[in-house]
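Working notes, beginning with the structure itself.
Partial view: only certain chains, each at its native spot in the assembly.
To keep things simple, chains are lettered A and B as they appear, and every chain counts its residues starting from 1.
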Amino acid sequence: MPAVELKGVFPYLVSPIDAAGRVKRDVLAALVEHLIAAGVHGLTPLGSTGEFAYLDTEQRLEIVDCVVRAARGRVPVIAGVAATTIKGAVELAAKVVALGADGVLAILEAYFPISDHGVEAYFRAIAEAVPCPIVLYTNPQFQRSDLTLPVIERLSAIDNISYIKDASTNTGRLLSILNATQGRMKIFAASAHIPACVMLIGGVGWMAGPACIIPRESVALYELARQGEWEKAMRLQRRLWAVNEAFAKYSLAACIQGALDIQGFPVGDPLPPPAPLSEEGRAEVKRGLAMAAG
Amino acid sequence: MPAVELKGVFPYLVSPIDAAGRVKRDVLAALVEHLIAAGVHGLTPLGSTGEFAYLDTEQRLEIVDCVVRAARGRVPVIAGVAATTIKGAVELAAKVVALGADGVLAILEAYFPISDHGVEAYFRAIAEAVPCPIVLYTNPQFQRSDLTLPVIERLSAIDNISYIKDASTNTGRLLSILNATQGRMKIFAASAHIPACVMLIGGVGWMAGPACIIPRESVALYELARQGEWEKAMRLQRRLWAVNEAFAKYSLAACIQGALDIQGFPVGDPLPPPAPLSEEGRAEVKRGLAMAAG
């Protein structure tokens, strides 16, 4: 199977769940349709914004199933796979691929600190379990372990590990990864990086929650960057940044859920105890959306 | 139902799982028998040492079932209940109580930061869902949220929340909790505190992994402290401390698993990717056990 090449804007999808714990398939399908119409290049269910840590396996699989069916092959679907054990991750990865996911965003959850050797074994096992592209995910803010540069280098030698999404705020680290892996590892920005900067240094796109609520503007920014129109890209980037700032300030999932609600997608609130977006947060998100609209 | 009064030494049990993911019921039952024979005052399955974060719901329930059956009512069983959502915690608490657990060690797992209000709602919901005593658990090292003093004060007003196990290293905080709740909240030490000190300031015992491997010595220390034999208690405490030091230095579960293996209980290793106890760690644990033996 020739691997699909991943690049461009991949919104991190929310996971709409009703009070009884059921996936709101119609709302999620409508969001997928809306995003594809806006030109996004792929979809990422079950990232941080997708509240994976708050969903059971059944809910996670139904989210992936719903997104795959709604996307109908028009854009690749890269599903989040998070677990604390290798066994759990490998099983979940196999299931999301069986449901039609085109790739796996591999996330390591941990309770105890874990050695570089263990981190490497975890991601390697996932890559060996499924034939599709693997996007490594690293988030020093929420993860209890981190992908070090030597581990990333070693993992980049594996055929189907050729992407990384780095959710640190340290943009210089991305250039170090690019240099160290001599281009074998392609970079997706997260919302904590300035997308235009990541594109400048050689990134291939971004996987991020804000793209859910400003999809057209995100695609326009991507296109400007790809064409080397850096001054125009930065003018747009400057306007869009307020959305990322709100996203960083308020809880990730709650922020995108609140914004989508404002935009007419009743995706609901975080599963308690995490709180819904505050009134103050809603006001800031509205200002961000207005600024993004220019 | 008159609530049982909890006090004394409650070993944090490991969770013996075989390569196929099945609970080794016979090994666990033998360990329970051994600990009760050594005089422990209660048992705590599914604490940190019990690798709860690495087990699925089915495995967790089987562990509790096995411990309850092996204990046969001789000592109270306080089962760990950890979840990211209120719904998940309430359901799990009801199940462990239905299996015969005498109390719940309530643990909040979190991916996103969570407000004091959310933390309080989580523990309150568990307390309302089950009729038995709740032991609050707080571990600033591994938890992404923390129980603040005002939250602990408010929770102490709830009838069946009258215990807390604090796994910080900050012993002064325990005295602040005792003073602020005017004795409504009873304190169990964790392995990061010196048990003799926690008893001196008014604690009621300890819930900790090391008690699994030095049960007789732990019970002797508890008795000395309860009798106010502080000099004798400290002589014993000084000898036992090396076990807590090893426990802090190496991964909690791996350390106790390695020590139990040395003692003839083939409980197995951590579920990968966490690593088994290193050779160096085994040597240090052996030295600690020898020192504890006097």
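The criterion applied here is as follows: contacts are C-beta pairs under 8 Å (C-beta built on N, C-alpha and C of every residue); 3 or more make two chains touch, one makes a residue touch a chain.
This one's a predicted model, so the numbers in the text were calculated from it and none came from an experiment.
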**Asked** Which total copy number does the whole complex reach if 2 copies are given here?
**Response** 4
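Just so we're on the same page, only the chains that are shown with their structure count from here on.
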**Message:** From the mean C-alpha coordinate of chain A to that of chain B, what's the distance rounded to whole Å?
**Reply:** 36
**Fill in**
chain B contacts chain A in the complex at 21, 48, 51-54, 56, 84-88, 108-115, 117-119, 121-122, 142, 144, 251-253, 270-275
